[in-house]
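One structure is given here, and the rest of the page talks about it.
All protein chains but one are shown in place.
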Amino acid sequence: MASMTVDVSPHAGRGSGPRWFWNALAHGYVWAWMAIFALPFLATLIYSLRTPDGVWTFSYYQYVFGSFRENLLLSFETTLITIVINLLIAIPAAYAIVRYPIPGKSFILSTLNLSLYTPAAVMGVSLVIAYAFLFRIPQTMIGLIGAYVVGTFPLMLVPIIVALRDLPMVFEEAARTLGATRMQTFWRVELPLLGPGISAGILLTFVIIFNEFLVTLFIAGPGLTTAALRVYNLARTAGFQPSTAALATTMQLVSFTVVLLFFHFFGSRYLKGTYLI
Amino acid sequence: MVNRLRFRRASRRGGLTHRHGALLSTYGETQMTHAPAEIAIEYEIAERSPRRWLSTPRARGMLLLAPAILVAVLFSIIPLIYLFQVSLTRESSFFFNAEYTADNYLNVFGRYRSAIIETVYLAGVASILDLVLGYPFAYILIRKIRYREFVRTMMTFPLFGPLYLAFGLFYVFLPTGPLGGVFVLLGVDIAKYLFSQAAVLFSMAVFTFPFMVMNIGAALANVDPLLEEAARTLGAKPWQIFTRVLFPLSWGGIVAGFLMCFGWNLGVFVQPQLLGSPKEQSVISLQMFLKGLVQFNYGLAAALGVLLMVMAFAVTWVSLRFSRGALGA
Partner (left out) sequence: MTRVQLVDISKRYGPTAAVEHFNADIADGEFVTLLGPSGCGKTTTLRMVAGLVDPSGGVIRFDGQPMNAVPSHKRNIGLAFQSHALFPHLTVARNVAFGLEVKGTPKAETERRVAEMLEMVELGDYANRMPAQLSGGQQQRVALARMLATDPRVLLFDEPLSALDRNLRDSLKYSILELQRRTRKTAIYVTHDQSEAFAISDRIFVMNEGRIEQAGSQLDIYLRPQTEFVANFVGDNNGIPGEVTGLVAPGGEGEPRLVDLVAGGIRMRGLDPGNVRPGDKVVAFVRPENIEVLANGHVADAPNIVRGRVDQIVFEGPTVRLTVDVDGTPLKVISGGLERLTLLDKEQREILLRLQDVTVVPDDPAVAA
């Protein structure tokens, strides 16, 4: 990508205005958008740090670790369970899709990705009906996790497929000729080399499930209010409260930290063609 | 003692003569004789003992895929089929004594026609905004910016979801908000825009902006900058370079990006609720929630769901033809 940074301004050589002006405009435009991206977060952050009288305070964050604690813990719990199940499902699936001769591969892939293209509210309403009257698991943790898994494992699948396709067969072949069984080859060679792709899948699952509120709104029962759903409920019923802002800020900070860590270790390579960039 | 091998520079002895011993091969004859009869027997021995179907690569692959397929069937396909079935019954009769009817769909295309139009309108305008504002952004990002990773990182904020976005923007639209002073200085009555179509459109456009930039950026990254230089040296003006070189070459990305944004925006839910007027709040997703989970009119909610799903799938189907996503053909 760095090689693409050839300076070919469409405005270079144009009579009106010097080159630096157009450059400044271009950079200014991008910075303006970055400000817009960060604006809602910053506004929420500021709001969470001030009393109605305009005094700066951290006191609203006591709610985050007080009455919102349960919601946050539930969010972490469901996110973690979803990630584990996604890994158990997506790694073998990706392996099968890339390395095995399977009939109707693209059809299967489309079927697996179906939930990715289903609007969240449609998924919510279809699941709430199916859970209540078909599976008889209304408002349960199992139902919630099932919805999370089906909604996000394709996002785990894609980066792993990309990583596996990028991984030359010679490493597997070298391992095999050195005497490694299929299992040993997988654990010792392929899994470590798929690390970035798998991490990308974990990142995507985390960012989405941790912040998911819409499907949850449809199918979660009283005891299953995740932190994101709590934000939504409070915003709907209690209006714009600093304590809600504190929870929303915490959620975004956690998400952003996870993203930063990922970008630091792996860059954006394995996120191409997925939900994030 | 370890035998040491000398990895020295090759001595410059001729290839043919450097090892006299090997010159006259003891295996001089060409071995092109036809296979002797014993091979027929050997084939039998070498032929792997009959295996159960499970050990064929195809079966093993399907086995590895089974959990994924099971999850998709249980939690996606069956519920969607069920949803379709429910959409054909009156109110919540399906669960007690099913009365099949097409009323829900008549209702959807009758009373809820304005809701459909509103949804499509909002999604369309927001996506057009994304396109118009996102193309220059993608171009600058791909061609002129070295701190691209930083921009990408910042672009993840909207992707944490429309909820925080709408929630934060709510405060921005307040006169007491963080930019209140700036708006006063500009002479803008910002509060006027809270609970308005403009606020909803803006928040929708910001939420899907990264999808547009991602698709157009991917297309532009594949356009050699030398083509633009070539066009310029041939005397093309900047807008001609755009219309004749960049636009045709990034067409796939434009269509894919637009449809992807449109598909996401069709499912819009929280932005109208927090930032919009009752008119914007008529969007399909919100109506589904109200009819299904508040008024328990499952039949109608299901019909709205089926309609929204069909629209979303159609859009996705077309966009996948155009995108060069990771799994592109």
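By written order: A and B. Residues from 1 in each chain.
Convention: a contact is a pair of C-beta atoms (placed from the backbone, for glycine too) under 8 Å apart; a residue touches a chain by one contact, two chains touch by 3 or more.
Keep in mind the model is a prediction, meaning the values are calculated, not measured.
**Q** Which listed residue, A:175, A:204 or A:251, touches the chain dropped from view?
**A** Considering the complete complex, A:175 is the one touching the chain left out.
**Q** So that we can see where the missing chain sits, which residues of subunit A does it touch?
**A** Residues 168, 170-171, 173-181, 184, 188-189, 192-193, 195 of subunit A touch the chain that is not shown.
The rule we apply is simple: only the chains that are shown with their structure count from here on.
**Q** Approximately how many whole Å separate the CA-defined centres of subunit A and subunit B?
**A** Those two chain centres are 13 Å apart.
**Q** For the complex, which residues does subunit A have touching subunit B?
**A** 1-2, 4-14, 23, 26-27, 29-30, 33-34, 36-44, 46-47, 88-90, 92-93, 95-97, 99-103, 108-109, 111-112, 114-115, 117-130, 133-134, 146-147, 149-150, 153, 157-159, 161-162, 207, 211-214, 217-218, 228, 231-232, 235-236, 240, 244-245, 248, 251-252, 255-256, 259-260, 263, 267-268, 272-277
**Q** Inside the complex, what are the residues of subunit B that reach subunit A?
**A** 57-58, 60-65, 67-69, 71-72, 74-80, 82-83, 86, 94-95, 133, 136-137, 139-146, 148-149, 151-161, 163-172, 174, 177-179, 206, 209-210, 214, 218, 221, 225, 228-229, 232, 237-238, 241-242, 263, 266-267, 269-270, 273-274, 284-286, 288-289, 292-293, 298, 301-302, 305, 308-309, 312-313, 316, 325-328
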